[in-house]
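Note that one protein chain is taken out, while the other chains of the complex remain in position.
In this document, chain identifiers A, B, C, D, E, F and G correspond to the written order of the chains, with residue numbering beginning at 1 in each.
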Amino acid sequence: MSTEKDSEQQEAPAAEKKQVPAKLDEQLPKFEKDLADKVVAKFGEKTEVAFVKPDRIRINVKKDNIKEVAEFIRDDLGFDHAESVSGVDYPEDKEIEVVYHLGSYTDPQLSKQILTLATRAPREDDPKPGNDSTHLPSLREIFYSVEFHERECFEMLGVYFDGHPDNRRLLLPEDWADLPPLRKDFSIKGR
Amino acid sequence: MLKDLITPQTANVFLGKLGDILEQAIGKPLGYAINWGRLWSLWPVHIETACCSVEFGAASGPRYDVERFGIIEAFGSLRQCDLVVVQGTITRKMAPRLRLVYDQMPEPKYVIAMGACAITGGLYFDSYNVLPGIDGILPVDVYVPGCPPRPETLIQGCILLQEKIKRMKARKIV
Amino acid sequence: MSVIAPKFRFSEFLKSITDNLFWIIILVTLIGLPVIMIVLLFVDLPVYQGELINPFLAFSWMFHPELSLPLIKSFMITDFFRIAVFPGFGFAVLLATSVIFIERKMLAKLQLRVGPFYCGKIEGILQLMADGIKLVTKEIIIPAKADKPIFILSPLMFVGAAAAFVALIPVAPGWVVADIDLGLIAVFAVIGFFPIITVLASWSANSKYPFIGGIRALFQMVSFEIPLILSLLGVVILTGTLNLSEIVASQASFPWIIFLPVGAIVFFIAMLAELERIPFDLPEAESEIVAGWLTEFSGMMYGLVQLGSYIKLYAFAALFVVIFLGGWNGPMIFPPLEEELILEGKTIGPITIQTPGLPIFSMEFFSGVFWFILKTAAVIFFILLPRGVFPRVRIDLLLDLGWFKLIGLTFLNIFIALALLYAGVFGPGGML
Amino acid sequence: MTTQLPPGLSLEKVDEKIMTLNVGPQHPGSGHMRLIIQVDGDYIVACDPDPGYVHRGEEKMAEYRNYILNIPHLERPIIHDSCNILYPYCLAVEEILGLEVPERAKYMRVIASELNRCVYIQYWLGIYGIFLGHSTMFMWPMGDRELLIDLLEKMTGARVTHSYFIPGGVRNDLPANFEDVCLRQVNYFEKRIKEYADIFYDNPILIHRTEKTGILSREDAIRLGTTGSVLRASGVDFDVRKKEPYDVYEELDVHSNVLKEGDSLARSKIPWLDMLESCNIIRQALEKMPKSGSIRKKLKPNPRGGDMSVYKRVESGRGSLGCYIVSKNKPEPYRLKLSVPSFRNLIALPYLLKGEKLGNMPAVYWSLNYWPVEADR
Amino acid sequence: MVGELASNYSTILMMFGFAVVATAPALLISRMIAPRKRSNPVKFLPMECGQVPSGAGRTHFMMQYYAYILMFVVFDVMAIFLYAWGSSILSLPRTATLPIIAFLAIMFAAMAYALDQSRRRNIW
Amino acid sequence: MGLELINFVIVSVALLGIGIYGLSVKRNAIRMLFAIEIIINAANLNLVAFGRFIPHSGGQTLALFSISIAAAEVAVGLSLIIVAYRMYQNIDIADFRSLKG
Amino acid sequence: MGTASGIIKALNSGVKHLAIKRFTLRYPEQKLKFVGDGYQYDPTTGVGIAGYKGRHMLFHDKCTGCQLCAIACEGIAEAIAMVKVPEEWKHNKKAIMPQIDYGKCVFCGLCVDACPFYALYMTNDYELSSFTKEGLIYTPAQLQVKPDVQQDAEIKIDDRGASHG
Partner (left out) sequence: MADAAFLALSVITIGSAIAALELRSLVYGAIGLMGTLGGVAGFFLLLDSPFVALFQIAVYVGSIAVLILFTVMLVKRELIFKKIEDPKRKWAGIGLMLIFMVAIGAVILDSGLKSVTTDEPPVDFREIGDDFLTYYWPALILMALILAGSVTGALVLARREDEISGPRTD
């Protein structure tokens, strides 16, 4: 627990934090570093640790590996639920990133931690939600709680989740025929 | 002399006057009574469209207690209601339902647009899923601005509506 | 923009009424009176007590009690008066509407608010009038797929059945619309109509929520009818009569609630359920099924159903009073004034006492009605109170309550009554 | 002989048992959403929530507004808990912009956020009361919450949409002798809410009705990723204020309420206990708050954030509320996502309603501490 | 004379009739003076929470509680039978209680069975 | 003229005839139940009428028994109909016969 | 028996509350008292001054027509439009001043924060309902009028409950 206390006090202005990757490894919070190392040790090249901050870890995965990584995270690291699933559109990279924020209720040590698992799906300029190449494997079998989040992600960004029981519309009106609204090329009026 | 007075024309005029008197005697007070009844017994339909319903709830709570004005909140069915308080944002998904609710209500019915969203779209003037005000789908009687309006403002809007009902024509009698 | 404080609009209403009166008087004097005069030339006038009754005489009789009282009295003993005015419909409607108003005010007080306030000068006393006028002038929607005859008739039937129930309630000695030997069984027969009307009304609307509400109402009323019937058996065993007036008369010295509290409690609970009041208002549970079987009723049809249900509430409360609380029995609080005292005055020594007033009813009657209304009001208070205090129960809990708990309690009640009877406390040759 | 149908008549297959009910959007027991419920007699066989009637595209609109102008927008999803929904946003923006909040502002934030939590829970409780057919339980919380709304109004200048938190502090200082008034009204408020026990929580009818309905076991609560009162009613002790203390919660004595049963009754009791706890926290914070000092770090107009992503969460009235901001060297967030507890708890609804009685629908639905507008965003 | 008792009972019917006659004008007046608009066919659809209704309206029967209705039919008879006994109990010899006890015993057995059956909601 | 026994008997016979007509013509099980009820009522009417005109309490007592047994019969009959409806989705008597074997 | 005592407790509580003071604020007669005159902002120190955020008030003699408030509101509700005013002010060469559409305004007060010249602040006036949408648009001349408010009701707490007086 002492490490956590320390890391809490390390809460530093962002100016310092931005340089964290540049600094030496020892200055990274230890506990979080260990967790990240575990993932890297298991999957090696397939994963990439984007950053390690106090209480926050971010791991980028290829879309083919995401299921195994997620399973490993659930079973061996002890993260047992997803707090949110957010899609981010990167039109320049022609990719859509889907970010899972995973947390843990069962393990008291992990209760502060949020593990961010990010993966990317190809993006098409002329999306036909569900019928184009924007596919990702669904994590619903692994984290049951992503069900509605993934549905929302599907309708807001057009990412089809393979293996999801009902990829239906959730929030938008039934007659929505436009682009998925959270894509960057869907522009709202007047802007 | 008397014979000269009773001609068809004068009889007609007399009857017309009598009709006017009757209309005056029955129509006006009856219309007044009807309007009086209507204005003190506004039952709002239970439709929540967005966050303004919080303040609508507060308005029917003990502090502001709209029942003082005969407005009962939490009424079950729309068939017995006569007031739609559009409590905020109307999204594109909600709009047809709101219209249906309004259509299914019995005459006479009144509409209060509550909150900036219901009046013009408010904060969401550039959102992709929000109607810019409800005038397009419902005939609004009173606008209550605010985001959300204070319960006082809502009550003031109700008083305005009562004024309006009082001036409305109750019904074309005969 | 400044505030428009709500002024008292009723004054303007009054003004328009006086307007109206003015015009009516003018019209009557200009047109009506000549017509009447002409008619009088051709019509044979009735003769009463050897006098030709002309309008002026009739007017003057208003101020002659000796002459007008017999007329009024003879009118009052007709069935029509009983049905339409006093123990019957008018009385019940008056009480029912005041119950609605009192309920709203009381609930508001319990909830720390004011309730109807501005409609009418004092504490919103005219609120119900406004509601009534509003409802009458409201459009009636009959759904397209509804079964029209049943749909339109059911509110009327509901009011009618409620009124038929009222007909059986004795209000004061001799003042009951239908004084029958089998009053109690007749009550059960009348109660049996409500589920049918309810379920037919809900069926006719051809809509989902009313139908769910109707089926719920059916189950609920039907389940609670048996505890209701059985809970009164104890009183019948002890009195040996089914006539409600006789049951009241048998409680001259003590009400039955003292000896049969279990029956009274069961009857009260079953009564709440039959009345569909919170905590048993499942058929109208707004948060589950909109307004239950009232969902499709609009305008005055809704108003009629409400009126009917409040008449029913009054009738049930009165039945409780009649059976368990001793009806009109109570200490005499009005001095027993004789009729002559009012009519002619009484000479006691040098002075002649004469009290003004209309000696239509005897003082016994006043006392009886006073106690009856007082007790009914108390029972109604206890019927209304749970509305502010309890949440709604669920249908399976409700049915379990009716079938498992209440029926057991009713048999306990019957055995108490039997024990009282066979132990010699009551009955022929009993101690009391 | 088989039944020969005359021409023109078809024997359509009527499913005699299953009936589909649309609960909402105009329904006294639905709020701003629609539940498509299939009932077999008195039992619900399937429930399909259909939210989105108040989907206003907050997240999209946030991408076009700078960090300050987003403030009035982001509190709209849940206006009666508006401080708590701005809290993670402010924390995240502070991390992005590298701001340090003055000590006094931190305490003021805590007070505002706790008051707001009570205001939210009182509203929730009122609706819960009316859903169970208990109109007094609607009125009392509605009335008593006005005491706190009054305080918040004195503090922030608006009844519910305070727009009070701002990256770098709070917008305005407390009025004179606020502490006394606050203490007095909070104490009275606490006394009042304790009285709810008599009429509501200890009411045998309520207990019979909500006990053992919609049971969410501990494992399921974790698996479904529920949060807040739903989670804590199932026996998981998770309160962000305690587990990941933000601002000054570390210095305050926070106690999180946990019940084991996991049924509707427990779920409805937790918020009430939370309110009592909040009163405690407010009193502590009032005591510890520095009596004077700066309350706001001044910002440049149109501040630009770095190239980073931040996820911050706080404990709101309904559970942990997260805010994920991706910033790309622009005055506007590149992507802003609110991970709202209502949306996270919604997933439990079809799960819990299945096999439940129709009469339990409102109780289970609203005990999930769900606010449709927030879920829709 | 046959039929002399009936007049007592007819007042109940008259009360019923009076109530109907007295309240029917309210509906008529309402029909006369209330505004009516029948332009919109949507208005006459069944009300279903602002949704265009789907499916038949009369299909909900809660068969889970059907047993209670069956029981009601039988035990209602029993309850009113008991009144025949209760009203004449004062003039009966005490031995006459025995048959009614036997009667009740049999009915209790049936009721116990019925209640047991009706409790098992999943067989209905 | 006063009411005589024959008046009631005639009504009773008419009801009986209607009942027999319904029983023989209708094939809908519920309608047949209606017909049976009508016949039972005709019988009750006779019982009570005779009990009144030849003063004896037995008439009424038997009528009460008869009504109670009718209640029992309706309960069983309607259960049968429900069972049949559940099995065949139909309440036509002819169909019961044909589908049985 | 738990059930019976619970029921009696609830009934008792209900009856007890029949004697407690009513909490209702009789609104058109009584009006709630707010802190100070309204929300103001001090651009030099960067903090606001506590007060109620009601209808705005504009000081014509201070407004320079710099449009900062309109720019701020642009991102929120587009409620402020700059319109010409007839008078000429020497500090306001363009003679434009904000006109606020209360059908759009959300009373967030960020325009007040944006104004660097102390020209805009918010008052305690909230009674803005209107029959028409046009009635909600307040021109600079209307905004200049100081609302006449008599707000004096406050929550009073004593042994018999809270009430307004």
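Following the convention adopted for this analysis, a residue touches a chain if its C-beta (ideal position, glycine included) is under 8 Å from a C-beta of that chain, and two chains touch if they have at least 3 such contacts.
This is a predicted model, so every value here is computed, not measured.
Participant: Just one of E:29, E:42 or E:106 touches the chain that is missing; which is it?
Facilitator: Once the missing chain is taken into account, the touching residue is E:106.
Participant: Could I get the residues of chain F that touch the absent chain, sorted low to high?
Facilitator: Interface residues of chain F facing the absent chain: 1-11, 13-22, 24-28, 30-31, 33-35, 37-38, 41, 44-45, 48-49, 51-61, 63-65, 67-76, 78-83, 85-86, 89-92.
Participant: Please give every residue of chain E in contact with the chain that is not shown.
Facilitator: 1-7, 9-10, 58, 61, 66-67, 69-78, 80-81, 84-89, 91-93, 96-97, 99-100, 102-103, 106-107, 109-111, 113-114, 117-118, 122-124
Participant: Can you name the residues of chain C that touch the chain not displayed here?
Facilitator: Its contact residues with the unshown chain are 147, 150, 180-182, 185-186, 188-189, 191-193, 195-196, 199-200, 203, 218, 222, 225, 242.
Rule of thumb we're sticking to: only the chains that are shown with their structure count from here on.
Participant: Applying the touch definition from the top, give me the chains sitting in contact with each of chain C and chain D.
Facilitator: For chain C paired with chain D, the chains in contact with each are B, E, G, in label order.
Participant: Which two chains have the most C-beta pairs in contact?
Facilitator: Counting C-beta pairs in contact for each chain pair, the top pair is C-E.
Participant: Measuring centre to centre with CA averages, how many angstrom lie between chain C and chain F?
Facilitator: Computed from C-alpha means, the inter-chain centre distance equals 38 Å.
Participant: Could you pull out the residues of chain B that touch at least 2 other chains?
Facilitator: Those would be 34, 46-47, 61-63, 65, 68, 74-79, 91, 93, 97, 101, 104, 106-108, 123, 125-129, 147, 150, 156, 159-160, 171.
Participant: Considering chain D alone, which of its residues make contact with at least two other chains?
Facilitator: 19, 25-28, 42, 52, 55, 57, 60-61, 64, 72-73, 130, 135-136, 139-140, 143, 146, 161, 199, 203, 205 - these are the residues of chain D that touch more than one other chain.
Participant: If we count contacts the way the header does, which residues on chain E are in touch with chain D in the complex?
Facilitator: 48-51, 53-56, 59-65, 124
Participant: In the complex of these two chains, what residues of chain G are touching chain C?
Facilitator: 7, 10-11, 13-15, 17-18, 20-24, 26, 28-29, 127-130, 135, 148, 161
Participant: Under the definition above, what is the set of chain C residues touching chain D in their complex?
Facilitator: Contacts found on chain C: 107, 110-113, 208-209, 212, 278-279, 281-282, 285-290, 387-397.
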